[in-house]
Each structure stands twice: as structure tokens, then as C-alpha cells.
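A protein chain is absent from this complex, but the other protein chains hold their places.
We just call them A and B in the order they show up, numbering each chain from 1.
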Amino acid sequence: MRNVIATPETLTYGVLALLGLISLVGTYLAIVEKDLLKAVLFSAIQSTAYAFIFYLLMAPDIVLVYVPVAVGLYPAIVLFLIKKTERFEGDGNE
Amino acid sequence: MVMPDWLSNLSVWVGEIMIGVGVVSDVIAAIGMLRFPNFFVRLHAATIGTIWGAFLPLVGVAILSVGADYLGSYRWFMGGGALITAVLILILGPAGSHALARAAYRSKAAKVEPKCVDHLEEHIRGEERDRNA
Partner (left out) sequence: MAGIEQQVTTFTLIMFPIYILAFTLYIIRAVKGPTIPDTVLAIDAMTYDLAAFLVILSIFFRSPILIPTAIVLALWVYALDVYVSKYLESKEMGG
């Protein structure tokens, strides 16, 4: 029975590493991107990857709170702010 | 409630076949999403990924969990949750795709590339002309 259990855990750790890499790429692109609407979508990729990480770490209660906040409310507020101000980040010389 | 052996075997097999078909069409939809040339063609791949790649495996899980006796009586809860998620995706996926396609067309964010005739564009242009007159 031990070696039956060992294989899924190894696979789970590999998927956790891949998800951490994906969330790193999403965070980097969200910081670098000049188009703020695209930056919101990259942070949505990052929060989806985090939700899956919390799920694999067996914390479904945190997923239930994290998904509405990070996928639902946060893009809504940021998109409202972008609509009220301006979409492209300036160079700082205007 | 004890289920006959052949019935649980049958439901597990049917559920596994549905999950397998769903996974294969999921990979096909991902490849199509990567290879297709523009947004309005990629909508077709999104349709495959939503209905065949998400709705079908969820119904398959609902059928599989009925026959999986080792899960105990909680398997009815798992099957019901899978069925509710399937119905939600069946309603929400097409609605979201339609809203997105309408917004992309109206705001001219994506180009309509393989196009012979576009009656909607003439209609919108006619409406604008009427409004300005």
C-alpha cells in the first residue's frame, strides 16, 4: 500500500512546482505590462493558479474565500478605476 | 442501499469513457486555441473546450460516483455537486462567450478576418446614419 500512495504525492508536488512557476510568470507580466487592462487579466491568471495551489494543499475553505475576492471583486474594482481614469500607464514625462 | 455488482461496474465504465472523451477534446480545444489565427475563429475552440471538455466529464463524474461504492454514502453528495457544476457551466459558458463576442465586435477590438459579407456591420452603420440625420 505504501508505494501506491507514494506516486500521487510525487505527482502532486510536481504540479505544485509548475503552478508556482505559472503564478511567477503571471505576476512578472502584471508588473511589467503598460496596458493596465491586460495587467488585470494576468493577475487573474495568477489568482487562478493560487486557487489551485490552495486546493492541492487541502484547504478548500481558503479557496472558497480566495476565489470570490481575487477573481471576482478585485478585477471589478480595478476595472472600475481604469474606466474612471485612463487605460495606459504613462512614461512619467507628462 | 446495496447496488448489484454489474450495475456499479457499468456506471464506472460509462463514467470513465465520458471522462476520457472529455480529456481528449480538452487537449484538442487547447491546441486549437493555440493554432487558430484570430479571435472569432478561436471562439469555435472555446466551444469545444467548454461543452465537450467541461460539461461531459462532469456528467461522467456524476455517473461514476454513483457506482463507486468505496466512497461511502458521501458519493451522492459528490455526484450531486458535479451535476450542479455541469448545469452551471452549460448555462454560463455560452452566455459568457456571446457577451465577449458581442463586445469584441462592437468595440472593434478584434478583426473579422475570413469575411465575405457582413450584414451586421451594414445594419450598425445604417443605425448610426439614422441617428445622425
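The rule we apply is simple: a contact is a pair of C-beta atoms (placed from the backbone, for glycine too) under 8 Å apart; a residue touches a chain by one contact, two chains touch by 3 or more.
Since the structure is predicted, the reported quantities are computational estimates derived from the model, not experimental observations.
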Note to self: Considering the whole complex, not just the chains shown, which residues of subunit B touch the missing one?
What the structure shows: 8-9, 12, 16, 19-20, 22-24, 26-27, 29-31, 33-34, 39, 42-43, 45-46, 49-50, 53-54, 57-58, 61, 64-65, 67-71, 74-75, 77-78, 81-82, 84-85, 88-89, 92-93, 95-97, 99-104, 106-110
Notebook entry, point to check: What is the set of subunit A residues that contact the non-displayed chain in the whole complex?
Noted result: 4, 7-8, 11, 15, 18, 22, 25, 29, 37-38, 41-42, 44-45, 48, 51-52, 55-56, 58, 60, 63-64, 67-68, 71-72, 75-76, 79, 82-83
